[in-house]
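Omission of a single protein chain aside, the complex is shown with its protein chains in their original locations.
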Amino acid sequence: MGRGMGRFLLKRAINYLILTFIASTGVYFLASYCLEPAMNLLSRHPRPPMSSVYSVLASQNLDPRVPVVERYWTWLTQILFHGNFGTMIDGGSVNAEMGRRIFVSTELLLLSTLIGSITGVMLGAWNALRQYRPSDRISTIVSYAIIAMPVPVIGITLRTIDNWMGSPIQYTGLDDPNAHGVVAVVLSNMQHLILPTLTLWLVQVTLFSRYQRSTMLDVLNADFLRTARAKGLPFRKAIVKHGLRTAVIPVMPLLVYNIVLLFVGATFTEKLFGWHGMGEWTVDTITTNDINSVAAIGVFTSVLVLIAGLLSDLVYAALDPRVRV
Amino acid sequence: MTSNNTPVLEVRDLRVTFPSESGAVRAVRGIDFSLRSGETLAIVGESGSGKSVTATSVLGLLPTSAQVTGSVLLEGRELLGLSDTEMSKIRGKDIGMVFQDPLSALTPVYSIGTQLMEALQIHQNLSKQAARARALELLELVGIPDPKRRIDAFPHEFSGGMRQRAVIAMAIANDPKVIIADEPTTALDVTIQAQVLEVLKTAQEVTGAAILMITHDLGVVAGMADNVTVMYAGRPVEAGTAEGVFYEPHMPYTIGLLSAVPRLDKTERKALTPLEGNPPSMVKLPKGCPFAARCPIAVDICREQEPRLVDVAAVPGLQSACHRAAEIGNGDLAREGMFPTPELSEWEGESDRASRPEVLRVENLIKHFPLTKGAVFKRRVGTVKAVDGLTFDIREGETFALVGESGCGKTTTLLEILDLPRKQEGSVVVLGKETKTLTGKDRRGIRRDLQVVFQDPMASLDARMPVGDVLAEPLRAHGWSKEKIQARVPELLSLVGLLPEHAERFPTEFSGGQRQRIGIARALALDPKLIVLDEPVSALDVSIQAGVINLLDELKVKLGLSYLFVAHDLSVIRHIADRVAVMYLGRIVESGDAEAVFESPSHPYTQALLSAVPLPDPRKERERQRILLTGDLPSPADVPSGCRFRTRCPKFVGLTEGEAERCRTEDPASTAMAADHSAACHYAAALEVV
């Protein structure tokens, strides 16, 4: 990879940075306009006086009497100069909460994404080789069914099945609050991972296998595969060495993209299985009118998209010699 | 050539059938041939004749849905019915294969060396170092310059010719007994084709292999083949020695094919002999001889009974499948004139060129593009000098041909003329009007008077529109009334030899030649003065080409048109052009009266180009001395100093140091060789090469 590519990546990164900045700014203004944190305080009993409501809000840079541009400026300078995303609606630090939740989401998603990617690519390639055979037709129909199911439906179905079977697998929360001792907690934590991981795996394996299947089918008719066989490679070997190697090229950037974005969390799964990760936070912050947290999520997500975009470009270049000139 | 009597490859009654939506496609309906070591057999035929399927089935690489019957014996061992594992031990070892499209034949993600070493290590127990050493030897053998450096290059870094050399290296890696070459040079330029054919011959000498060559190009066959089999509708219709098939064909299809080819060595200007009609559908074959519908001498029995391939007594080794072969053989039916040749009407206008009005003048046209690299990471790395100072003019009633190999800038030139851009370096004057300064109204006028016919008749017609709409589109764009359009469409159709009721059909319902006629009809719709023809016949089969060329010739005279004809096929150009300009790297290196340029080519590039064109005449081909150009066309982003052809110039090599210095430093100007003939070479001298 030459110097030209370095310059290109830099240009691309700058472009992404500008996009990220605009996106974050947009989210901040949108959240400030749409969400009304005053409601949280006003709905309390007894209802606090207006003046104290405003003073609480002002302490969190949420005072509706201050022009939104001014609040934005405070918010922005705090982030840029102090790395401080402000306070949550309940007074806690957004930074600290975010750190905690990123960790939780990562634990939940790492396993499912890794297994999902690998099994997806394998299943897709296998299906492509067996196009029109019963196994391919069945996995096509099953994957359409899974694609047609929203995540809550998958999750709840799994939960219900578990219950009908007499709840062999526990699933609410990260671990069993009654578990004591490191070993018990870790074991319980692993048991609690099963159902959400299964939910996420189902979604991911379906997506990647469909995608891999179509790129693989594309390659199956390629001339170079015929050349490889004409050289004397048996069918299977030619397919794996020349076909699959070429067919994963378009899939890999997508995989990388997804892996990076796993830190954003899985909204539905986390919510369903009581994991306090980034995804759950997204929903909670909006329902609690937590403008600072929503804005922080906005920044975090768009930065991740930036990183994911750049990384998938790099992976593409690493895999395909035609790109890295 | 060495040959012993036991054939290495013997094919008996090979039949291949594919299932399809509309029924079984009987792609090959029984073919026999045998091939001895060191021998070359060419299977010739037009698209869909079953020639490629034959080759692929020998290697057992047809899709599994294909039903293959008959027998394929390699040194007496039956190959049909072998498992994939068993076949894999034969493929690449005993039989090597070279495919048509070198662009897609190599895996894009592995280096050339890796792929070549793989071919070696599959069949031989070689260490990595040994394999690499042998790979270097092979690359050297097929003429890849600086193989030590190039071995680690990826396919996309190779030119088409270099890739095909690499594919040949792979095919001969394990000293095969048979090399199957499926249209090995069809995708290449003519000078590169000459190089690659040379490499194939070398490969054959080194390995002593038999070559099975699949091609549609009769010129290539004449130069390469010892024996020839002509296929039509899935069956051989004529087979024998090259000389027998070329000089004493007994089957009207072969006779027609040979007379339809435009020839570089025919000097008289007359119409080509078209072979009208299309090959039959392979799903619903008519009863009798499949060629009967196109055959001018067909009799009743031809429509009843399919003739078998039988020995022709008069010519040893020749077999023909024709009911009337005997009559052809004894001269009762003359080959000459068997297919009717239309009369060519003569141009009746002013014969003196200078006094005819100018329809197009291009002066010092320059078009440079930024050179970008990378598909994902696009960035500018230089300037492509696609067109670099081009000057020519076309006068009324003239066919002006722009010739050159791919990358010479001819298509750019054409687009630069058609685009009528407002910003342009140099000037383009169409029908007396400078395009840069055109007003809106004049621009519309030029859009009406200047029309275009494209190369690919499939791509140039919108498949969703019925032909009537296709023809009406230019009329509508220029505000014709409905009634006038309705009257004009049938008129246009009959002008190009189609029927008025064809207006309701869709382009896909027509054959390639008919589609190209529709494209021509569309170009004629607005009564233009100048038509730009971009490779108008290169996508067509030979037998259909002739009809389209004749039509163009006839229309020119009838409607007083002028043509700007862009093509790479010199034989076609020789046939149709009045004046010719040869382009190399964005410049015209030689131009003038077609007769003069073809008879006494004076620029070394023109000479090489002409000498690279194979003639469909085995004896002449064998006697010809070829001027082989070395290497590839330099990148138009990196034009050599001085004379831009010097890096490949055969003449440059023989120059003294002082003379050579001039070529290195001084860009040769165009100098007159005769009244209407000039060449841009410091040492231009006429040479007869055809």
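Every chain is named by a letter (A and B) in the order it is written, and numbering of its residues begins at 1.
Methods note: a residue touches a chain if its C-beta (ideal position, glycine included) is under 8 Å from a C-beta of that chain, and two chains touch if they have at least 3 such contacts.
The rule is short, and it goes like this: contacts and distances are computed from a predicted model.
Student: Suppose you had to identify the omitted chain by its UniProt name; would it be "Heme chaperone HemW", "Electron transfer flavoprotein subunit beta", "Oligopeptide transport system permease protein OppC" or "Phosphate ABC transporter membrane protein 2, PhoT family"?
Tutor: Of the names offered in "Heme chaperone HemW", "Electron transfer flavoprotein subunit beta", "Oligopeptide transport system permease protein OppC" or "Phosphate ABC transporter membrane protein 2, PhoT family", the absent chain's UniProt record gives "Oligopeptide transport system permease protein OppC".
Student: Which one touches the absent chain: B:Ala463, B:Ala487, B:Val653 or B:Ala672?
Tutor: Per the contact definition at the top, the residue touching the missing chain is B:Ala463.
Student: Of A:Leu9, A:Ile156 or A:Met252, which sits in contact with the chain we cannot see?
Tutor: From the options A:Leu9, A:Ile156 or A:Met252, the contact with the absent chain belongs to A:Ile156.
Student: Of the residues B:Asn174, B:Thr191, B:Thr241 or B:Asn278, I need the one that contacts the missing chain.
Tutor: B:Asn278
Student: Spell out the interface residues on subunit B facing the chain that's missing from view.
Tutor: 18-21, 25, 63, 65, 277-278, 281, 418, 444, 447-448, 450-452, 454-456, 458-464, 473-474, 477-478, 499-502, 505-506, 508-511, 514, 519, 522, 526
Student: Touching the absent chain: which residues on subunit A qualify?
Tutor: Touching the chain left out of view, subunit A contributes residues 15-16, 19-20, 22-23, 26-27, 30-31, 33-36, 131-132, 140-141, 144-145, 147-153, 156-157, 159-160, 163-164, 199-200, 203-204, 207-208, 210-211, 214-215, 217-218, 221, 250, 254, 258, 261, 264, 266-269, 271, 282-283, 286-287, 294, 297-298, 301-302, 305-306.
Heads up, the rule we're going with is that only the chains that are shown with their structure count from here on.
Student: Averaging only over C-alpha atoms, locate the centres of subunit A and subunit B and give their separation in whole Å.
Tutor: 53
Student: What part of subunit A is in contact with subunit B in the complex they form?
Tutor: Residues in contact with subunit B: 4-5, 7-9, 222-235, 242, 245-246, 249, 313, 316-317, 319-325.
Student: Can you list the subunit B residues touching subunit A in their complex?
Tutor: 59, 61, 84-85, 88-93, 96-97, 99, 101, 104-111, 115, 118-119, 122-123, 154, 156, 167, 170-171, 173-174, 373-379, 381
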